[in-house]
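Here the complex is missing a single protein chain, while all its other protein chains stay put.
Going in written order, the chains are labelled A and B, and every chain counts its residues from 1.
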Amino acid sequence: MAEIVLDKLTKRYPDGALAVSEVDIEISDGEFIILVGPSGCGKSTMLNMIAGLEDISSGELRIDGKRVNEKAPKDRDIAMVFQSYALYPHMSVRENMAFPLRLAKVDDATVKAKVDEAAKILDLTQHLERKPANLSGGQRQRVAMGRAIVRSPKAFLMDEPLSNLDAKLRVQMRTSVSKLQKQLATTTVYVTHDQTEAMTLGDRVVVLRSGLVQQVGSPQFLYENPANLFVAGFIGSPAMNFLAGTLENGRLTTGLGSVALSDRVRQLAEAAKAPRELIAGIRPEHFEDARLLDAAAKEEGTTFAATVDVLESMGSDKYAYFTIEGETATSSELDELAADAGSADVPASGAQLVTRLSAASAAKEGEKVDVWFDADKVQLFDPKNGKNLTYSG
Amino acid sequence: MSQTVDTAPTAEATPSGKKKPALSEGKRAERRLGLMLCAPAAFVMVAVTGWPIVYSVWLSLQRYDLRFPDQREFVGLSNYVAVLTDGYWWTAFGITSLITVVSVVIELVLGMLLALVMHRTLVGRGLVRTVSLIPYGIVTVVAAFSWYYAWFPDTGYLTSMLGLEAPLTQQIPSLLIIILAEVWKTTPFMALLLMAGLALVPEDLLKAASMDGATGWQRFTKVIVPVMKPAILVALLFRTLDAFRIFDNIFVLTKGANDTSSVSMQAYNNLIRGLNLGIGSTMSVLIFLAVAIIAFLFIKLFGASAPGNDAGGRR
Partner (left out) sequence: MAIITGGTTGRKAKWAFIDIVIVLYALIPVVWTLSLSFKTTESQTDKNFFPSEWTFQNYRDIFTTDEFIRALINSIGIAIISTLIAVVLGTMAAYAIARLDFPGKQALVGVSLLIAMFPQVSLVSPLFEMERNLGLFDTWAGLIFPYITFALPLAIYTLSAFFREIPWELEKAAKMDGATPAQAFRRVIAPLAAPGVFTTAILVFIFCWNDFLFAISLTSTSASRTVPAALSFFTGASQFEVPTGSISAAAVVITIPIIVFVLFFQRRIVAGLTSGAVKG
């Protein structure tokens, strides 16, 4: 159980490239913190620096108040779970889990007790004598975790431990990991590129991009108050819709028409000295089929008509995709998000809008629908630096 | 093996707050360890080949016959002139080239067939693979003796079966027998190398080709062979170089009589039998050059396996 502090932590590669740049994070004891971001953002490098598997170029890393920059991994008393599990193929499950204890010269009786206990927690007792090759992916993942918990270390580091599992298993394991961490109350630093895991598992989430911290906060906070375009587009699935727009006299004009912003939003925009040309962001759930709302509900927003391109009926909701005329919003953040999501290669004609309508909606593909959105939930972003002009946090 | 690591500097990451401009401590330790581990092997290899080659060139420039050691003297390139104008040398060269080309071609074709069988047989896969290793493992001269006695006029079952008269005393038949012996021995090895390449051809590609309407032969020529090209070239390169060095089979089967000598045979004769170090060394150097040229041509023409990437299996 320990507190981990990253103080202006930097990693510079021999060719000068910055993998991690002046990161400041304070992780409290027992916290479950998630490092999330697209590939190449430096999250794994950060984890490796905390582990001691990579040198720290500058800055200080403190565990429990003591500087550990120079300490070897084995002296830091932290355990790591690897993406590929890294189980020793020639040892049985029991021997795999006992390995760290044996290296520490713990006596046999204690070793047995600890391994048995860990196996019980992870439901591995009947597999103890088997070799990793004979286990399923989920079982191997649990063995990897078992090897980490037997030492009762100060902290757990997990490097995308669920990425190699299939979708259904991943969902199951997510809850197991969460329960385990609460049960053991050990500080955990968890790396993932999957924003769903970040949202569901973490006490706090750190969003990284190109080695720089974009924002740190609880999942809900990041969702409702993204600090910039990147965080807004990264967190939340389906992603936030971005439209190019102009702001004049408290009215926002986009490809969806013109709408009067709510007072709250207008005041924030003015205080932030919003430029005329900006990017508007609206989350899919802030849209609704206009036919299902009464007049009073529609007061706070505006309605527009559009033809449904694709309708995905999920049972509990309907996702309607529209193509909106007008300019597409462009910025480097959006480009990077698109590259990460893979949509950069898909030719788009005009901006695509994703809306979540209630299951009761009668919308059909190819038909025109009246869609309403909540003007108070619109976020405004500065296209030049991606900053959220309507940030309130 | 643990002693080596115990005495070597650790290569683990020992981070330092200030990074040195050139290499970090960890990197330098890694390089030291790497060099130390390679040193003994590198030393042996270079010492036993490098120096002798230089020495060989030096010897080739002298007239040095061990039977008349007093007559040893430096004669410059006249040994080379002597060898390169000698009919025997060129005959041997021609024979070597002939054997090389013919046997490699046959081995490639048969090897490919054998590889396909080993890869796809439904029955007794383990048996076929085990059995095809036997020619590889057998001492070459043992196999050579087996063929020798098989073709021997009085004892051989093959001579009587085919109704031949002492085939090992005539040039063409004995050349054919030599080629047979070579092919028998190394086809399975070729097959193994090719099978490894074959295993890398994705089944999906073949299924796709099948859907596109390709016949078995077309699948072979248009999918399997192109995908296997690197493997084929590597196998070809190594086999060609090996074949050029042919010695064991000729020694046992004909001792080089009736103009069936290979260049290696000639060098051996001059050197160990004739104790003529000067001429023998000259031939050695020439053979070395020939092999180098073949390798160079191969790599240039086919871009096959640059050093550091892959080196094919060895006999």
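Operating definition for what follows: contacts are C-beta pairs under 8 Å (C-beta built on N, C-alpha and C of every residue); 3 or more make two chains touch, one makes a residue touch a chain.
What you see is a predicted model; the values in this text were computed from it and never measured.
Engineer: Among the chains in view, which touch the chain not shown?
Structural biologist: Touched by the chain not displayed, across the whole complex: A, B.
Engineer: In the full complex, which of B:L127, B:I172, B:A257 or B:L297 touches the chain missing from this view?
Structural biologist: Checking the options B:L127, B:I172, B:A257 or B:L297, the one contacting the hidden chain is B:L127.
Engineer: If I consider the whole complex, including the chain that's not displayed, which of B:I172, B:L200 or B:L297 touches that chain?
Structural biologist: B:L200
Engineer: Looking beyond the chains shown, say which of A:I25, A:L53 or A:L212 touches the absent one.
Structural biologist: A:L53
Engineer: Give the residue, chosen from A:R147, A:R266, A:R283 or A:K318, that touches the chain omitted from the document.
Structural biologist: In the full complex, the listed residue that touches the missing chain is A:R147.
Engineer: Check the options B:L84, B:L98 or B:V142 and report the residue that touches the missing chain.
Structural biologist: Final answer for the missing-chain contact: B:V142.
Engineer: Considering the whole complex, not just the chains shown, which residues of subunit A touch the missing one?
Structural biologist: For subunit A, the residues touching the absent chain are 51-53, 72-74, 78-80, 82, 84, 86-90, 99-100, 103-104, 147, 151.
Engineer: On subunit B, what residues meet the omitted chain?
Structural biologist: Contact residues on subunit B toward the absent chain are 1-2, 4-6, 10-12, 27, 30-35, 37-38, 40-42, 44-46, 48-49, 51-53, 55-56, 59, 114, 116-117, 120-124, 126-143, 145-147, 149-150, 152, 154-157, 159-160, 184, 188-189, 192-193, 195-197, 199-200, 203, 206-207, 210, 216-217, 219-220, 230-231, 234-235, 238, 241, 244-245, 247-248, 251-252, 263-264, 267-268, 271-272, 277, 280-281, 284-285, 287-288, 291, 295, 305, 307-315.
Here, only the chains that are shown with their structure count from here on.
Engineer: With chain centres taken as the means of their Cα atoms, state the distance from subunit A to subunit B in Å.
Structural biologist: Each chain's C-alpha centroid was found; their separation is 57 Å.
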